[in-house]
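Only one protein chain is missing from this complex, and each of the others stays in its spot.
Showing subunit A:
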Amino acid sequence: MSTTETTESRARGKAPAGERVADWADGRLGIYGLAKANMRKIFPDHWSFMLGEVCLYSFIIIILTGVYLTLFFHPSMNEVEYHGSYVPLQGQLMSEAFSSTLHISFDVRGGLLIRQIHHWAALIFLAGMFVHMMRVFFTGAFRKPREINWVFGFLLFVLGMFTGFTGYSLPDDLLSGTGVRFMEGAVLSVPIVGTYLAFFLFGGEFPGGDFVARFYSVHILLLPGIMLGLVVGHLILVVYHKHTQYAGPGKTNKNVVGMPLLPVYMAKAGGFFFLVFGVIAVISAIATINPIWALGPYRPDQVSTGAQPDWYMGFSEGLIRVMPGWEINFWGHTLVLGVFIPLMIFPLVLVAIAVYPFIESWVTGDKREHHILDRPRNAPTRTAFGVAWITWYMVLLIGGGNDLWATHFHLSINAITWFVRIAFFVGPVVAFIVTKRICLGLQRRDKDKVLHGRESGIIKRLPHGEFIEVHEPLSQDALHTLTAHEQYKPVEIGPTVDENGVERKVKGTEKLRAKLSKAYYGEESQIPKPTVEEYKEITSGHGHH
């Protein structure tokens, strides 16, 4: 196809340079075909769909600034004496890693700014992924066909946590060294193999002379490499599945209403990249992050109060801080339950949210594709589960910062610890119940609005003296939006006797599923949405409202 076009343009004289370059590229890469297929790709407009973009852009910023930092960072634990420009550390012995980080901060042009951009962008990247994941969760965007993409996203979040942790440990400062020591303690608590694992990880006794170099490869090569692959896969799947959209007039499960990739979305997304970069750069220019010069070099015999990991690891800190220090002595071996149990709960917290979509799809038994998003209130059990999980996570974060809660709110740290211990079990349950009630209340309100219209605030006095408030009927669009969701019916256990009268054995899983389904979609868990008949009956003009 490109050949004919080229001949035609020749006939009209020499084509403009841009066109000739494009032709050249098309002949080798087939870009015209790609462009034709994708340039008119539609993306819907909603701010919450841009959270993923925040993550993507901050990831790019992290890579760019990270490359700059590798030019000056020495991932070595050789001991050196500091003679740089930061006076309060001059003459101190420290690792080359720490001294080169000081060098980046004080003696490399733009080094401190780049370091701060790198670190702030990392915090924002993780926070962005958290919020993006919650957006996907609460709107049910993880349903078929997007389950794999949900898992990709989840893996990105977890890998992001560990990439962040390894990066935070690289400068070998007193704060991060304490964090690495914490991790070593957790590894040591593993029964039987703990000591071996720790020795393998650190090449001998902690801290040894290896871990910075090892963490460095993991931080700049292994984990980001996997993440980059996952990001690409994540994006390809987004394009392949097409974007989800909120219910509304003209929006169906078969179309996508929005703006085309080119030119509108390209401009918007491109502009948004620079806005994200700008916001992160401004924050990095005005606020310090991880001032390693104030923390000092790591020495295993020193420690400071207020030693916390970055926020995304905060919940693991909380798990350890609030766990009672239980120990079992068994045949001369100590099993440190106070550390080992938190180590086991740590992945559970994460997995709980990761597997939820699969549990939901099993309960509903729904095998259809979903491209229209749910409003959180219309899926009360899911929403309640999500809020319960966030509550769980937040309770653990409070535990992780219990000392700062104590000093800043003049509380007893012991009281906070007990609060967290109790709330760890009670908080999610309370959050679940409360959220579900709120969702049902909102469903009732929607139903009321559909059937009776919007409260107009106009009070009318009828001839016989009665006062009524005038309700305005909703527009057709609004009515559609409020009633577009579908409501599941609880699954029943199929007939226990087949056509020949032979009794069938009902499996335990089947019973469990029926039970869960009833909990999800039974009378207690959703308000039947108004039917057309109800609507007609009320609006048929008995002049009531």
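One rule holds in what follows: contacts are C-beta pairs under 8 Å (C-beta built on N, C-alpha and C of every residue); 3 or more make two chains touch, one makes a residue touch a chain; residues count from 1.
Throughout what follows, contacts and distances are computed from a predicted model.
> Out of "Cytochrome bc1 complex cytochrome c subunit", "Branched-chain amino acid transport system permease protein", "Mannosyltransferase" or "ATP-binding protein", which one is the UniProt protein name for the chain not included here?
"Cytochrome bc1 complex cytochrome c subunit"
> Where the complex has a chain not shown, which of A:N38, A:T195, A:N253 or A:S304 is the residue touching it?
A:S304
> Which residue, A:G204, A:G225 or A:P291, contacts the hidden chain when the whole complex is considered?
A:P291
> Considering the whole complex, which of A:L56, A:L89 or A:L170 touches the chain not shown?
If we include the chain that is not displayed, A:L89 is the one touching it.
> With the missing chain put back, one of A:K14, A:H333, A:H410 or A:K536 would touch it. Which one?
Result: among the candidates, A:H410 touches the missing chain.
> Please identify which residue in A:Y32, A:F272, A:F346 or A:Y535 touches the non-displayed chain.
That would be A:F272, which touches the missing chain.
> Tell me which stretches of subunit A touch the chain missing from the display.
45-51, 53-54, 87-92, 105-106, 112, 116, 120, 123-124, 127-128, 131, 174-175, 259, 264, 268, 271-272, 275-276, 279-280, 283-291, 293-296, 299, 301-311, 314, 400-404, 406-407, 410-415
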